[in-house]
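Below: one structure, written as structure tokens.
A single protein chain has been omitted; all remaining protein chains appear in their positions.
And then chain A:
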Amino acid sequence: MQAALSLSGLTKSFDRPVVRGVDLTIKAGEFYALLGPNGAGKTTILRMVAGLLRPDAGTISIFGTDALADPVGAKRLMAWVSDEPMVYDRLTPLEYLDFVAGLWEIDASRARSSANELIDWLGLRPHANELCGGFSKGMLQKVALAGALVHDPKLIILDEPLTGLDAGSARQVKDVLRQKTEAGVTVIMTTHILEVAERMAERIGVIADGRLIAEGTLAELRARIGRETTLEEIFLDLVAQGHDPGSEAA
């Protein structure tokens, strides 16, 4: 099967190394959770994949497209949702989705039906024509997610999408993501809520000090530490083992 995302030797430094030679392959249709302590380099990796940062070294391939040589081609295939919802205060959700559809050059009738479907799906219908400026964090996150989905991406990258959401909104977001993976979309998500990763992810990668220190299914990770335990215990064990005392976490 073709890889949805393939990273090779991905490296990035700011005032110090933040990502150190990460190799990673994620299969198409997979739900992949990227875990790591604060400052481990998760967001930097995802921002490089999304084309928001240029790596110092390494390659990024998205469904076989070299993201560094053909960034526009790669961006056409994916969507990025950051932890801070990227929504305009003075646009309504429908206007926002219209704008996003325009950026991805989606056929107008397809965009309209897709936007309306998403608005209903995410429970935004009563607010579809209200300016986003008055929305709660949960509603903004749902609008941003609708924006990510309106152009039918093959790869969705989410950075802490559930932070600050109430239980109802979190459930809606999780349901949408689950349905998308069932439909064959690849999802990569960072989260500090380990229960979500445990329940939803098919494979989990653990990053510490800019390195991918462990990767596999939950069962494989359990086997690696040699105990039948929770993901939380596994994560803490792996991070403790993999931490390089010589480098300072950001």
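In this section, a contact is a pair of C-beta atoms (placed from the backbone, for glycine too) under 8 Å apart; a residue touches a chain by one contact, two chains touch by 3 or more; residues count from 1.
FYI, contacts and distances are computed from a predicted model.
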Per UniProt record, missing subunit out of "Glucans biosynthesis glucosyltransferase H", "3-oxoacid CoA-transferase subunit B", "Permease" or "Tryptophan synthase alpha chain" is "Permease"
Contact with the hidden chain, among A:Met86, A:Met200 or A:Leu236, goes to A:Met86
Of A:Leu5, A:Ala111, A:Leu158 or A:Leu221, the residue in touch with the unshown chain: A:Ala111
Where does chain A touch the missing chain, residue by residue? 50-52, 54, 72-73, 75-76, 78-80, 82, 86-92, 94-95, 98-105, 107-109, 111-112, 115, 127-131, 133-136, 144, 147
